[in-house]
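The complex is shown incomplete by one protein chain, all other protein chains being positioned as in the whole.
Letters A and B mark the chains in the order given here, with residues in each chain numbered from 1 onward.
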Amino acid sequence: MTDWTNHLLILPILLPLMVGAAMIPLDERNRMLKGVMGFVSTLALFVLSLVLMRMASSSEAMAAGNGVYQLGNWPAPFGIVLVLDRLSALMLCLTSGLALAAQAYSIARWHTAGHHFHSLFQLLIAGLNGSFLTGDLFNLFVFFEIMLAASYGLLLHGSGPLRVKAGLHYVAINLAASSLFLIGVSLIYGATGTLNMADLSVKLATLSAGDRQMVEVGAGVLGVAFLVKAGMWPLSFWLPTAYAAATPPVAAVFAILTKVGIYVILRLSLLVFGANAGVSAGFGQTVLLAGGLLTIAFGAIGVLASQAMGRLAAYSVLVSSGTLLAAIGLGHASMIAGALFYLVSSTLTISAFFLLIELVERGRDAGADVLAVTMEAYGDADEDEEEEEVGATIPGTMAILGLCFCLCALLLAGLPPLSGFVAKFAILGGLFGLSGAEAAPAISPADWTYVTLLIVSGLAAMIAMNRVGIRTFWASIENTVPRVVVIEITPVVVLLAACIFLSLQAGPIMHYMQATADSLMNPAGYAERVLGAPRAGGQ
Amino acid sequence: MELILSVAIGVLTASGVYLLLRPRTYQVIIGLSLLSYAVNLFIFGMGRLRVNAPPVLEPGGVGDLSRYTDPVPQALVLTAIVIGFAMTALFLVVLLASRGFTGTDHVDGREQRHD
Partner (left out) sequence: MLSVFILAPFAGSLLAIFFPPEQRGATAWFAGAIALLCFLVAAGLYPFVTSGGVLRYDIAWLPQLGLNFTLRMDGFAWLFTVLVTAIGVLVVLYARYYMAAEDPVPRFLALFLAFMGSMLGVVLSGNLILLAVFWELTSIVSFLLIGYWHHNAHARDGARMALTITGTGGLCMLVGFLLMGRIVGSYDLDVVLASGDLIRNSPLYIPVLILVLLGALTKSAQFPFHFWLPHAMAAPTPVSAYLHSATMVKAGVFLLVRLWPVMAGTEAWFWIVGLAGLSTLLLGAYFAIFQQDLKGLLAYSTISHLGLITVLLSLGSPLAAVAAIFHIVNHATFKASLFMAAGIIDHETGTRDMRKLGGLIRYMPGTAVLAMVASAAMAGVPLLNGFISKEMFFAEAIETHQANILDTMTPYVATLAGMFAVTYSLRFIHSVFFGKPPEDLPKVPHEPPRWMRVPIEFLVLACLVVGIIPAITIGPFLHTAVVSILGASTPYYSLAVWHGWNLPLIMSFVALAGGIGLYFLMRNYLATSVEGPPIFRLLHGQRIFERVLVTLSWKWARWLEQNLGTRRLQPQMRFLVFIAVVAGALPLLLTHFELPPLVVRSIDPAFALIWAVGIACAIGAAILAKFHRLAALVLLGGAGLTTCLTFVWLSAPDLAVTQLLVEIVTTVLILLGLRWLPKRIEDTQETELLSLRVRFRRLRDFLLAVTAGGGVALIAYTMMTRPMPETIASYFLERAYKEGGGTNVVNVILVDFRGFDTLGEIAVLAIVALTVFALLLRFRPQADSLEAPEQQRVQNAFDDDHPDRSKGDSVAEYLFVPSVIMRWMFPVIGMLAAYLFLRGHDLPGGGFAAGIAMSIGFILQYMSGGTRWVEERLRIHPLRWMSIGLLVAAATGIGSWLFGYPFLTSHSQYVTLPIVGKFPLASALFFDLGVFSLVLGATVLILIALAHQSIRAPRAHQRAMRASKEAR
């Protein structure tokens, strides 16, 4: 712990927390200042996450107990620890990337739709990063609550009947889920006497049958809480409405909220119920598989059935989490890397799409009436005046929007040559493998179902996007070119560019993913790192 | 002791859940509060029940589980209480806002045909 670089581990939580806190008393009139502060801090976070990624992927930097941060200098399993590994670093990077885009976008107009947008935004990031970094179950609960509370605030940002109604459902369901979370965690503590994930993974194998049962009950209940976040059918009906109602930048970051659920499930199922979990190994996988498949199906249906692009995007969120859940459920080690690649690619795509939608629909005045809702919500005498949009509008708007839309369509449908395709190929390639000859084991019905659903969901996306796109860009009667400012389109372009980068650099990136998957497959190593980390001051 | 407490937890949970499933926002918020009591007691119970063994050491003392009750669940409950309080407040305001916008106190923002 003598190495100062280790303090970097906590910055992803601390920085946004303090920036967010510092912004609170600032007056709403100088939103711009807040916006800039927020942007700078997010930018810093992004750089930081890249640094952490390099740290995580270099073995010597991870040696000597680095990458394990003992808060209050209390060693695991007693104190709370933050654990950096490739997966958490990856998620941090993804989060800050999305946040960066969403924040820039919001500055153009949406942050004026309500109060304390930027504070809430920073605190949301803090919550997300915390959830990715923490190695302690109860601490995970706390960060989940930070993240959720902030997400409530952001979903309700801009108010208006639509959002409040959606918000009511969202809040109610997540509160119920949080109670489940508490029950699960406390049950696990009661049975094992520990809250540390690594410690849990070690202890589980040694438990008496009775205690093991209790742990499994706890894990089951806990799992439900996570699956609500991940949006598994039938726990996901709140999601499309909520995401479609949220303001675009908010929806864009929400794209990663479901992934938090996925992340935790992946982490716990591989760490705690991984290879060395004795009898409990592979706990709950069948549920994940079945649920995942159903979720893909439901999502695909929803994608087809939705008229408004907002709902379409929201349903593709479901498709994406379904794909991941089922991939975890199938339990082929060879698929995890591909799944991770898919996670990144699909998240980027969906949030880019969420940002794009409002710009496109603005021309068709759908965006305008969203605004109208907010305007209607304004209007108290003590309300501040509507600010003028920032930045200059761009020429050739329609062409650029059209191009972006095409890219989104390709990515969502998983068509070549973009990362959407690479991701699906990586998953399927991992599933089928290049074993050659008859060496490979037979392909199970579950595998077939998964493959079919994956392809069909892609088709559904293609058909739906095709329909919407033709209606919007080709068959649109009124040719009102939307008024789009540079700062709004840039984030979209950047996110899509990131996807293109993923597709071009697929090789090296898959290499990272593979390494990540391998380390996930080695829970013992993780536990060793966490529990073996030395205390500061050599006590 | 254990018996009574677990029955109590059960009843609190049951009433809470029943209210969660009701259509009026006010019922839901009461339900959530009841549920949070149940959960807090549940967490607390995970440290097993002890009478007259509060985890307050005498100065300079070194405690152990034979003389003091398990403090960890208590700490967890404290956090849970605070967060529960916050969330109740939030939900209250959201339901007020919803009532304000939609004119009804039905959870779906509009009256259903039945119930």
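In this text, a residue touches a chain if its C-beta (ideal position, glycine included) is under 8 Å from a C-beta of that chain, and two chains touch if they have at least 3 such contacts.
Small disclaimer: the values here were computed from a predicted structure and weren't measured.
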(request) Spell out, residue by residue, where the missing chain touches subunit B. (result) 1-27, 29-31, 33-34, 37-38, 40-42, 44-65, 68-72, 74-75, 77-79, 81-90, 92-97, 99-101, 103-105, 107-108, 112, 114-115
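Note that in this section only the chains that are shown with their structure count from here on.
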(message) Averaging over Cα atoms per chain, report the distance between subunit A and subunit B in Å.
(response) 29
(request) Using the touch rule from the top, collect the residues of subunit A that touch subunit B in their complex. (result) 138, 142, 145, 149, 152, 156, 159-161, 164-165, 167-169, 171-172, 175-176, 178-179, 182-183, 185-187, 189-190, 195
(request) Would you mind writing out the residues of subunit B in touch with subunit A in their complex? (result) 20, 25, 28, 32, 35-36, 39, 42-43, 45-47, 72-73, 76, 79-80, 83, 86-87, 90-91, 94-95, 97-98, 101-102, 107-109
